[in-house]
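One protein chain omitted, others in place.
Showing chain A:
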Amino acid sequence: MKLTERQFKYILYFSLLGSQLLYMPKLVLYYLDHNGWMAIILTGLFAVGLIFIVPKQLFETNTAPMISQVIVGVVIALYATGLFVFELMVLGQFITFQYLMGTPFKVLIILLLLTVFILGSKTLEHVGRTVEVFYYLPTVSIFLILIMALIQVDTSALKPVQFSLDLSLLKACSLFFSVIFTDGLVVLKLGQFVKDASDVKGLYVKTVLKVMAFFTFGTIISVMILGSKLTTLTTYPLYHVLMNIHWFSLLERIEAIFSLFVIVTSVMKMVILLYIIIISFNASLSKQAMHVVQIGLLIAMYFLTNYFIRSPIVIYNWLYSKGWYILMLITMVLLLSYQLLRIPRQITKKSRSEKRLKYKKYKKKQ
């Protein structure tokens, strides 16, 4: 399995977008009012900076002993499972609320999981090619929104620009980083399949900066059209924003394009996460065994999603009250576990020097 640089970049891009565009402005505006966009820039820059503490062993030749690899694998698999369940929950709720009102949630979840299985049963190259094909959907959508929104924006809604280093900023940044940018750190694991793994960090930085720009823009548009309070009130603020954007009588109902893009990116993200869970243990599986594992995982996802399902109001309230620091702690665990991949190199060096000493002593004796 090999990915081109471009395919890896697009996989990262889709993972960072996912269904987050549906609700993303809420996370920062809740704490920082109309100045929430600043937290997105700060968080994006922080996410870029973090790449320098991620060991390259994560996506290059792994020299770590088995125990470190297993620990990292378990952490990544658990994290990816959590992200998968959250993604499935958000997308399922969005579709049943906006489009398939009469469809039972469980039926929709099964349909989505089936779709993920069909796409996931192909090789990673296929996934890479698929995201390459769909890459222009979000980009064109966002570009379209930008042009249309510029006609009816009110820049005064962004005033006064105030920045203060306080707990609200920390909460907003923590929540946004945990919910949005950590996905990129998990997807870095797929860097091992990039033809030239030395480019992974550069690709990550470029993608994070691009996604940061999109999210900042989305938040600013939301503030200018809905206002910060209404953005935090609505369940899917960007969807709501798009319902209000129209370009004379030529282009209307662009929220439909947006929904299509969200569904595609979100499903692709779930496929990518499924791959990450499977490859996180570096086990080489036959095609049949892989399918069995995938089916087992997707059944587990079904039960987990049904167990954790809560209405958005409960999820957001949890995120705002406790979620921001719990998720931050979990993210720190992920980053710390990555550091385990550095230790073995030092042990190997040490053991090599010990071996050399023993060999010298042995020679002297002789």
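What we mean here is this: a residue touches a chain if its C-beta (ideal position, glycine included) is under 8 Å from a C-beta of that chain, and two chains touch if they have at least 3 such contacts; residues count from 1.
Note that in this section contacts and distances are computed from a predicted model.
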{"item": "Identity of the absent chain, which is to be given by its UniProt protein name, from \"ABC transporter ATP-binding protein\", \"Ketoacyl-ACP synthase III\", \"Spore germination protein KC\" or \"ABC-type Mn2+/Zn2+ transport system ATPase subunit\"", "value": "\"Spore germination protein KC\""}
{"item": "Among A:66, A:114 or A:333, residue touching the chain not depicted", "value": "A:114"}
{"item": "Option from A:41, A:70, A:100 or A:330 whose C-beta touches the chain left out", "value": "A:100"}
{"item": "Candidate in contact with the missing chain, chosen from A:159, A:287 or A:364", "value": "A:159"}
{"item": "Touching residues (missing chain, whole complex) on chain A", "value": "97-98, 100-103, 111, 114-115, 118, 156, 159-160, 162, 226-227, 229-230, 233-234, 240, 243-244"}
